[in-house]
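One protein chain omitted, others in place.
And now, chain A:
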């Protein structure tokens, strides 16, 4: 029992020892704590001696006895454990030996079976080798046969190929035929040294030739549509036809079609001319340019037709051409590598030529557009023309078509401005003719009315358009015409017109074209034509009525003061001119107008003066002054002079302001003037009539001249009535002086002149700015007459006055 009792601990110990043996340290911790102590009986470092010594020293005998019994117990349990283990091991060894013996027997059996198997395998190998060697020949033969078979099939296809091709061609499936031919071609080319193959090739070629011919036929067929054409071209290109030739042909073909369009246009053009010519005698060409002839296709229609037919066809041609020749997918035959470049060159040329012709036609048509009535039509036509050309230029970016088209538009615009200028000019001249006619009619009335010395002016006003009315109507109609022309021209720069944003229309057209070319030129023309009146008038029996000169002078003056600046402001507002461009300034034009006005007025004075002069000259020349009778009356011609002067005064007064007189004249009544002048006259002439030494007479008159201020007879005319009248009176009286000087007078001749001069003095002073002038000239007349008088006996002043008052 003791053994069993102490069994648990030794067993654990044995187990631990085994574990130690197998190197597994499960209880490493306990081992370590035990190992250090050599007195630990279970530790590896147990020193029996040390343990015994310790025991003996420390323990009492009982304890030793107890220890000893405990030890004995433990040894016993260890021994029994040992016996059990050995027994177990022995059993196991026995069974293992049995198993090995059994295995030895089994292997022996297996070895025998393996030997048998390898012998069988060798036999099989031998058989198989034998079979394959017998089948070898047959196998090669089969391979050969199958190769021949496929070749034969290919050959069959080739032999049937021409027929198939033909069939394709006949059926019209050109595309398939061509692609098949392309595939067959290289094979045929390869074997073409074999006769039969060559035959096939030839046949194919003939078919293809036929096809080509057929295609070409179709290609050159005029009625073919663009799509068919492009198909043809595509096929022909695949057939390696020379591309440039095709291009040419294609273009030729297109050319003929476009040519037809152009001819249609041209026919239209010549047609309209023909239509126009037989009509022209009926409605003469100088008929109002503001009315355009109605019986012909108008320009918009014409351009429309051109656009719809020619331009759109051209676009189509360009588009299909580009598709065919230029925008081809790359990687075609080698020959096609340079195609696009060449083709586009050709196209360029083609388009340029045709467009050139088209442009010529359009230009011709535009040139025919002479009527300036409805400008919007032309502008719209030009706009359409320009717009449609954009399409061409989009298709063909490098072409000159647009720029040339723009040029045409610009030229047309320029031409238009010129036409408008011409129209304005002719309008101006026409209105002048009208004025002239209007003036010719009332002349009689004015002449008759002026007989009542100014009273008739109102009568004239009632019956006929007066000068101011004529002036305003003339100036208004010109202004209106200018305005309407400006409106018409303004269409060129309207926002919805495509070409209005071209630099030309933004800049030069406004400044150089409209402002300078049209308005300024027209104003200049007015001035110039006015000046021409001065130069030509009076040449042959005085072609220009003096009244017209007066009227024009006032017109030019009005232009100077207001109209020009108004017109130019109007123009500048409508046409925003760039600042930098050189333009004629308002002041220059005004100066020109003023100059013209001055010239006209001068000329008016001269003409009127000369008319009166002529009258006076004739009257002096045709009379025998030596043998004339004693004066009883004022000569009729003097009355006439006064009447005419009054008429002129009225006429000028209608258009020009009164003007300034020397202060004293306006207040001086007729009587005081008369007395004053007569006394003065007496003073001056009395000595010269008395016979004295020859030197004295001259000396005296010279002294007189010395002291009387020199009066400039021919001073420039100012823009007022008095100045104009002064000029006329001066010229007339000066003429009278000259006439008197070439005649010789008798006593009564002198007296008649005295009477005449006194009469003139009575009436003429009121017209002039400085009455001294009249005095001076009349004095000169009388003194000149006295000089040339055989028997100078002057008439009594009172008698003179009496005669004058009576007549």
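Criterion: a contact is a pair of C-beta atoms (placed from the backbone, for glycine too) under 8 Å apart; a residue touches a chain by one contact, two chains touch by 3 or more; residues count from 1.
Methods note: contacts and distances are computed from a predicted model.
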Per UniProt record, name of the chain withheld from view ["Trafficking protein particle complex subunit", "Isocitrate dehydrogenase [NAD] subunit 2, mitochondrial", "Phosphoribulokinase" or "EIPR1-like beta-propeller domain-containing protein"]: "EIPR1-like beta-propeller domain-containing protein"
Selected residue (touches chain absent from view) among A:248, A:738 or A:801: A:738
Residues of chain A in contact with the chain not shown: 535, 538-542, 606, 610, 613-614, 617, 626-627, 694-695, 698, 702, 705, 710, 713-714, 731, 734-735, 737-738, 741, 744, 746, 787-790
